[in-house]
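Below is one structure, written out as structure tokens; the observations come after it.
Note that this complex is displayed minus one protein chain, with the remaining chains in position.
The block that comes next holds chain A.
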């Protein structure tokens, strides 16, 4: 199973614009990569069906950890046809995960900077944010993971970006999940 080292940051519009300007100047612009993502937030895992709208592709991903539970994510992923996204979402819903589902459209532009893939994004839940990522091969050692984390931290420091701590990430995602649950409960009460 491949391992992703992922770290995140949220910022306002002006910080977003400054980061994009810097990455265009000093990084490699990998282009627009907008995605409609169907998340199934499971107790200790994250299942995603991703419609890569900019590239016309799609994939299913299972991450063995949730945001806020460490930067290393074991990841199982395989491509599906874009037209099969609705069926995949229906299938996971029918398997009992519908209550754990929410979807998000991500406006996303990818860059590479100092060996780190940086996705600069906007979504309704996160606002403007960025994901810093290094992908490691199957069975990567703890030393390799630590080295990847340092590479990300150095790149973020060079860009003047403050990465969120695991505690901040856990608090943010917990607040979002609670809000989603309250919204669904209110909707259900209204319909009754």
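By our rule, a residue touches a chain if its C-beta (ideal position, glycine included) is under 8 Å from a C-beta of that chain, and two chains touch if they have at least 3 such contacts; residues count from 1.
Everything that follows uses one rule, which is that contacts and distances are computed from a predicted model.
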Per UniProt, the name of the complex member that is left out, chosen from "Beta-ketoacyl synthase, N-terminal domain", "Peptide ABC transporter permease", "HD domain-containing protein" or "NAD(P)/FAD-dependent oxidoreductase": "HD domain-containing protein"
Touching the absent chain when the full complex is considered, from A:28, A:124 or A:154: A:124
Which of A:53, A:69, A:114 or A:153 contacts the chain that the document leaves out: A:53
Sites on chain A contacted by the missing partner chain, in the whole complex: 13-14, 34, 36, 51, 53-54, 104-105, 107, 122-124, 127-128, 187, 190-191
